[in-house]
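For this depiction, one protein chain was excluded, whereas all remaining protein chains were kept in their positions.
Moving on to chain A:
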Amino acid sequence: MLKYIFKRLVYILIALYIIVTATFFLIQLAPGSPFASERDFPPQIEAQLNAKYGLDNPWYVQYKDYLIDTVTFDFGESMKYKGRSTNDIIAESFPISLTLGIEAMLISVGLGILLGVIAALYHNRFPDYLSSTIAVLGISVPSFILAGLMQYFLAFKLDLFPVSGWKGFSYSILPATAIAITHAGFIAKLTRSSMLEQSSSDYVKMARAKGLGKWTTVFKHTLRNALLPVVTYLGPLTAGVVTGSFIIEQIFAIPGLGKHFVTSITNRDYTVIMGTTVFYSIILLFAVLIVDILYSVIDPRIKLKGAKK
């Protein structure tokens, strides 16, 4: 097991290096500058700015500096937000995205599995059609449309929730739901199909024959095995939701990290682009690793490659 984890860590490092390098060269290729604006300023000042942020160095020096920054995890001052370090920006906005993401994940996993189980148990009957319809709608309606609709009807017309902002739990319900619905639909479909597969297997028939109730069988036997595909999906889902959704954060005015991913690129805020990319990659790579480890916990049949037993 340890050997396996070690091996995976090495892979992660290699993957990180490739991501970091690719990002660097893409940024170098992109036209524009972090200081460009409608209003021009003298070239002397621009030279000063470039010198201040080390942008006047040849690319290999910048590349070296940047690799050192990455290793030491100090990305320097944002070029757009004066006096603010990239690390501060991530440290302040990530917990917010994380909170929202965890809430969204709980909703999507809970709702998704529930819908999936109902659909599978009442296969080809009304509850199945209903929950499948909900799932398909959830997958196909884009989150920003759902967000807009919820904001208009639930927050403005019915006044149940605040329209936007991030000042307490009630502020997080609408955005978390908006993020969760798409994923919930997907998880419902996954659960349904793998539940159906399991339901026709011998051990389930055996359990039912023993006289176990329908729901007891589901919880004690079927669901555990049926959840494997869902767990696979959890890895990328975690990385996706905890690092924030740009559109949802924009609509609900949430000061999360997702916004920085996108706006730092349009701002050509090099240090923040680098910082957020590296941070996001690390989370994504580790989420996948953790999911792989979880497999063996949930299903002992799966042996991790490289693990000796």
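Operating definition for what follows: a residue touches a chain if its C-beta (ideal position, glycine included) is under 8 Å from a C-beta of that chain, and two chains touch if they have at least 3 such contacts; residues count from 1.
Just so we're on the same page, contacts and distances are computed from a predicted model.
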Problem - Protein name, per the UniProt record, of whichever chain is missing from view ("Molybdopterin dehydrogenase", "Oligopeptide transport system substrate-binding protein", "Heptaprenyl diphosphate synthase" or "Hemerythrin domain-containing protein") - result: "Oligopeptide transport system substrate-binding protein"
Fill in the blank from the handout: Missing-chain contact among A:Tyr81, A:Tyr122 or A:Phe286 belongs to A:Tyr81
Problem - Of A:Trp59, A:Phe156 or A:Tyr203, the one touching the omitted chain in the full complex - result: A:Phe156
Exercise for the section: May I ask which residue of A:Ser37, A:Ser140 or A:Ser200 touches the chain that does not appear here? Expected result: A:Ser37
Completion exercise
Of A:Ile102, A:Ile139 or A:Ile282, the residue touching the omitted chain is A:Ile102
Problem - For chain A, residues in touch with the removed chain - result: 30-33, 35-45, 48-49, 52, 80-84, 88-89, 92-93, 95-96, 98-99, 102-103, 106, 148, 151-152, 155-156, 159, 162-169, 172, 250-256, 259, 266, 268, 297-298
